[in-house]
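Note that one protein chain of the assembly has been removed; the remaining protein chains are unaltered in position.
Should a chain be cited, it is by its letter among A, B and C, assigned in written order, with residues numbered from 1 in that chain.
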Amino acid sequence: MTAPLPESNGKKYDLGFARWVYENVDGGDKLSMCMQCGACSGSCPIGTEMDHGPRKLFMMIRAGMKEDVLKSNTMFNCTSCYNCVVRCPRKVPVTYILQDLGRVAQRLGYAEAKETDNARFAKAFFWSTRKFGRTDERLFSAKYYLSFGVGEAIKMAKANMPVARSLMKAKRMHLGMPHKIKGVKELNAILDKAEEIEKREQGV
Amino acid sequence: MSERKIGVYTCGGCGIADALDMDQLEAAAKEQKAGFCKSHDCLCSDEGVALIAADVAAGEVTHPIVAACSPRVMEDKFRFDGVETIRANLREMVVWSHPANDEDTQMLGDDQVRMAIAQAKKSMPPEPWTEGAFSETVLVVGGGYVGLTAALEAAAAGHQAILVERSDALGGMSAKWSKVMPHLPPYRDPQENPVAGLIAKVEASDKITVMTDTIVTKTNGMPGKFEVELTRAGTPSAETVGAIVVATGWRPYDATKLGHLGYGASPDVVTNVELEGLLGDGPVARKSDGKAVKTVAFVQCAGSRDPAHLPYCSSVCCGTSIKHAIQMVDADPEVMAYIIFDELRTPGTAEEFYRSAQEKGVIFVKGKVEKVDGDLTVTYHDALLGDDIPMAGLDMVVLATGMVPNSTNVEAPALELEDEKLVPLKDDINPAAPIAVAGYKEGVDAPEAPARPEPSMPEGAPILNLQYRQGPHIPMLADGFADSHYICFPYETRRSGIYTCGPVRRPMDMGEAGQDAAGAVLKAIQAIRNVKQGKGLHPRSGDLSYPKIDLNACTKCRRCTVECPFGAIDEREDDYPQVNPSRCRRCGTCMGACPVRTISFDNYSVAMINDMAKAVEIPDEFDEKPRVLILACRNDAYPALDMAGIQRETYSAMVRVIPVRCLGSVSMLNASDALSTGYDGVILMGCKSGDDYQCHFVKGSGLATERMGKIEETLKSMMLEKERVQTMEVSIADSKKVGKLIDDFVATIDEIGLNPFKGF
Amino acid sequence: MSKKYTYYPGCSSEGSGSHLDISLRAIAPKLGVELEDLNDWNCCGASVTHVEAGALPTAALSARNLANAQKQGNAEVVTSCAACYLKTHQTNEKVRDKPGFKDKINEALGAAGMSYDGELHVRHACEVIVNDVGLDKVREQVTKPLTGLKVAPYVGCQTVRPFAGTDRGGEYDTYDDPEFLDDFIEACGAEAVEYDAKTACCGGAVSLMSPDKTLGLMKKILDEAKEKQADVIATPCPLCQQNVEMYQAQVNEKFGTDHNIPVVFYSQLMAVAFGMDPDKDGCLDRNTISADVVKQKAGG
Partner (left out) sequence: MPNGGPNSQAILVVGGGIAGISAAVETAEAGYDVILLESSPVLGGRVSRLNRYFPKLCHPTCGLEINYQRIRGNPRLKMFTMATVAGVSGEKGNYTVTVKTTPRHVNAKCTACGDCAAAATSEVPDASNYGLTTKKAAYLPHEHAFPMRYVIDPSVIGTPEADAIKAACKYDAVDLDETEQTFDVTVGAIIWATGWRPYDAKNLTAYSYELPDVINNVEMERLAAHDGPTDGKILRPSNGEEAKRVALIQCAGSRDHNHLAYCSRICCLASLKHAAYVREQYADADVDIYYIDIRAHDKLEAFHQKLKNDPQVTFHKSKPAAIVEGPDGRPVVKGEDTVTRDVYARDYDLVVLATGMEPSTAGFDLPVTLSQDDYGFIVPHVEDTDGMFSAGVAQGPLDVSMSVQSATAAALKAIQAVDGA
């Protein structure tokens, strides 16, 4: 279903937002099934890092609290452990919803979202994927560090140096040119198309 | 019966002969003038049973006494046609609970035989009361879904039914519903309303007489022969019916009392019942301006679960709001529906209905509504967001009001009643009474016990206007529902032959109410078929005995008419009591109430109990062996004593136990007579009384406590200590406690000394 | 008798998880498992790309691999990386079950003239060992039992969640208390300690991006292994292996602990127990915290 993401009007309980999420976010069609039992937030390994946790975030979605939802850090702290998914008594795919909500927030340009470690990391990671067809751990890490600026990047790289060194020693760091798959062009064509479809479907 | 022939059969099995001297038992039997005493090493064996059967067949014995195991076992083996078998419990209550080959155990065994013989001497085979004609017609009061179902069920079981409806049309409340909640798989979608179909079936039935615009203005008589006056437009007519099913249903809680929830502030704040009238195939148009409703909020517990309004949960409102929301979303997928609830109650398979609404996008919000403004802004505290939230821009607010039982006819004025006719309403239970707790931690204050609901008359006229001594109403529980107080016996109202069902009994949905109607009809038919044969109804089902009153001795004190838990005894114009045998449930409360012991059953009387007690050999004061009489309720205390034996728990052998039908049947005279004949103490063992009473006859143990409270005076006049008579609440699960209770009592007797009346 | 599977090694096989890849390839023939590399495989996106790419493009990554696998002809695709398994299996199931998804995916694949019909079965190497190979076969191969080696069985998350209990996931174990890793360890002659942290999360990719948030999680995993006196931690997951091994220094720094416990793959244990070369096949030389204790315990 094609529906523009409704404008935020500050109104609590704006079903427009809830409906949009139900219809456009990956797994959102199951979000209406949530009965607010708390099994997801309770089973989250780093729930303490989250401002709301999935359970409350879902209630906020229903309440139409679009701004608060999209500025939340909950989505970006998900470790994808899937504890919540297997525990949810209503089979709500919590992880998928969080992941896709994170993307929505990022795509809509919310600074709170764009500046998360997660968004930067994903950007670097996907850059490598698109460029080589595979992730080159060394290169995308560097790219990730650089997203914080050169000064910060040097600091981070330095901090990570002992690990890098030991991995290198253990023959677990790929050096030299990254492995590039043969079908990089083909892969990018597929990804472009997929992005186009998603945009068409969701309007963001 | 020509001649009473008492024979004693002693059983030596199960260790009885190893623990007791069988010859001595025989001697005791002889001394009590039993015709004979035979012993067998296993009476319940084929040979043992054959031994008795042969004597019965030969006319040698009319009252075989089986001195063996408890009367609670082997009943089928010792049942012989044409004679009354009497049991002396030598196993569970003697050898299994007392030391073997002990002088005191032997005396106990001997006394068990003596008491049984005394019982046999008094017991008469009961003659059933079957006077006059009996009707097999079922009267169903209330023409809604439940009443229609009940009438059809009765007809399908081959009975004529009269269906009485107060209004001018059949169908009741639910006739207005566009759809109903699902109660068949897959439990997901609102279902077609069955009421129109039921009406058609009822109208087509040749077994059902429908009377609309009719109320019951008088009910007289008793099961099998209720005389009812049915009044239609001021004209009374008379009918005789066998049993009555009350299915008067419910009415919505008065929404005008819900001003805080915005009722009255806007035409678009409606109740769930009013919404039914607005629901059709298309979108709902709101009352104020006819605009299609696009956003709607349902406010749950509008009145229910609120001490200021209805303390109970109305059970159906969550499901009803779900149904409404689904109907509205189905009619117009753009509708936004919110359900604001405290606890969402879709028990059982109705959980599927809840999920179905969620799938359709209905939003459920946990919170408490604080106010609803005229502009339809609903302000509520969202429990999960922890915030007070004004929900604005709604097109309609629906108050999910609860159910008020029609246990009276509120359309007719209340009757002026004398105080004593209020009894069934006054002695109600308090469902909010606090539970027994061990106490509170240091620094934790106990909450104040909720106030007991004031006894009050319900508004409106009685449904059946019973012409009973105990008043015109069907007894109700504190919240006004005409329900049974029994979990295992939900149809046991306190008026025999009258069964309530559907929401007048308990808030329930149509799925449950339909079954409830069938259940009530079964009970009605059962009553009709049994009273015709003079058989008692639950819990002494099949009992043919009933109370007989010797009016020559009666002092017109009215205790029997007042205390009967079932309102079975009326007063004649000359103030003498009048027993309505088929209303009677055979508990004997009247017998226990009668100060001049003039009420008795053929096989059960105050005199019989006294004779049994007196048959016990009381050792003289120099033996220093006290005797304590225990009158034990046969339903709970007696089984508990039995199970103490089964568990091989031991207790003092100084006690002599007589099972009674109910503690209500125990007269003060049983206690005072026992003391005057040398017993050192008397224990009345019965069920828990009070709010959560467990007495199968409603108030037997409560009455016993009350009566024994009054015995103090008598004891004082006899110069006896009040501790000698005690009422004990013993539950059926007290097998491990009851022995200690007995031992403690015997120790108390030891302390205060033996009864000085011994040997008088 | 051996069975042929299309094998999807995943990106970590080329770097931090190379010892999983090498040791698994080494033991596979002994278990009757023939691994045929997936042609020109690409990254699965792991639990990362969705934030940047979105759900459908992320799924498209897996879809391309599946489309290539379909051309390759084997009915089953096996992967040993938890993230690769999760993403590929998940996409595969969505193509099969989610209304409209197959069309969208094929529209995207169509941009490169590819297509996928959803008929493959994506499986995890551990599940294949449990369901196809069987523990008996594993035991038969053991020539150098790891007698006396105490191993903390650390399963982690995505190897079992959310698919281990599902029909298509092979119903090979439970989500909270999986037994398969204990069984593998015991089959190698080692001792699996009682390990409550078995399915605790190591922080996953969050550990790579913001380790300060997740060091506590890794501490718990390490603390219990130490408390249970495990010689090594064994895991099936390359990210778990990397995190728990690599961050020990930082955990120690932050919490004042002194952890120095090797973290190995089950496949490394098997290679050693099967009597293969501990370094060449078992890749023990690729552990940054020395796992030589495994070598030492290997009975001869």
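Observations
Everything that follows uses one rule, which is that a residue touches a chain if its C-beta (ideal position, glycine included) is under 8 Å from a C-beta of that chain, and two chains touch if they have at least 3 such contacts.
Everything numeric here is computed off the predicted structure, so don't read it as measured data.
By the touch rule given at the top, the unshown chain touches A, B, C in the complete complex. Although one chain is not drawn, the whole complex shows that of B:L399, B:M508, B:I683 or B:V746 it is B:M508 that touches it. Among B:H40, B:H696 or B:R724, only B:H696 touches the chain left out of the display. Per the touch definition above, the residue from B:P128, B:P194 or B:G519 contacting the chain not shown is B:G519. When the whole complex is considered, the residue among B:A133, B:L184, B:A233 or B:A451 that touches the unshown chain is B:L184.
Contact between subunit A and the unshown chain involves residues 35-43, 47-48, 52-53, 55-56, 83, 86-87, 89-91.
In the full complex, the hidden chain is touched by subunit C at residues 174-177, 196. Summarising the interface, subunit B meets the missing chain with residues 13-15, 42, 44-45, 69, 72-73, 75-76, 79, 153, 156-158, 184-187, 305, 311-315, 343-352, 366, 383-384, 386, 431-442, 444-447, 450, 477, 479, 481, 483, 485-491, 506-508, 512, 515-523, 525-526, 529-530, 538-539, 541-542, 635-636, 639, 643, 646-647, 687-688, 692, 694, 696, 731-737.
What we mean here is this: only the chains that are shown with their structure count from here on.
If you sketch which chains touch which, the chains link end to end in a single open path, with no loop closing it. Distance from the subunit B centre to the subunit C centre is 65 Å, each centre being the mean of its Cα atoms. Per-chain Cα centroids separate subunit A from subunit C by 22 Å.
Contact of a single residue of subunit B with at least two other chains is seen at no position.
Taken residue by residue, subunit C touches two or more other chains at no position, since every residue touches fewer. Across the interface of their complex, subunit A is touched by residues 11-12, 14-19, 40-43, 45-57, 59-61, 63-64, 86, 104-105, 107-114, 157-158, 161-162, 165, 175, 200-201, 203-210, 213-214, 217, 246, 249, 285-288 of subunit C. Only residues 11-13, 15, 18-19, 22, 32-36, 56, 59-60, 62-63, 90 of subunit A touch subunit B when the two sit together in their complex. Residues 26, 45-46, 49, 75-83, 85-86, 96, 99-100, 102-103, 106-107, 117-123, 125-126, 128-129, 133-138, 141, 144, 162-163, 166-167, 169-174, 179, 181-183, 186-187, 189-195, 197-198, 201 of subunit A are the ones that touch subunit C when the two sit in their complex.
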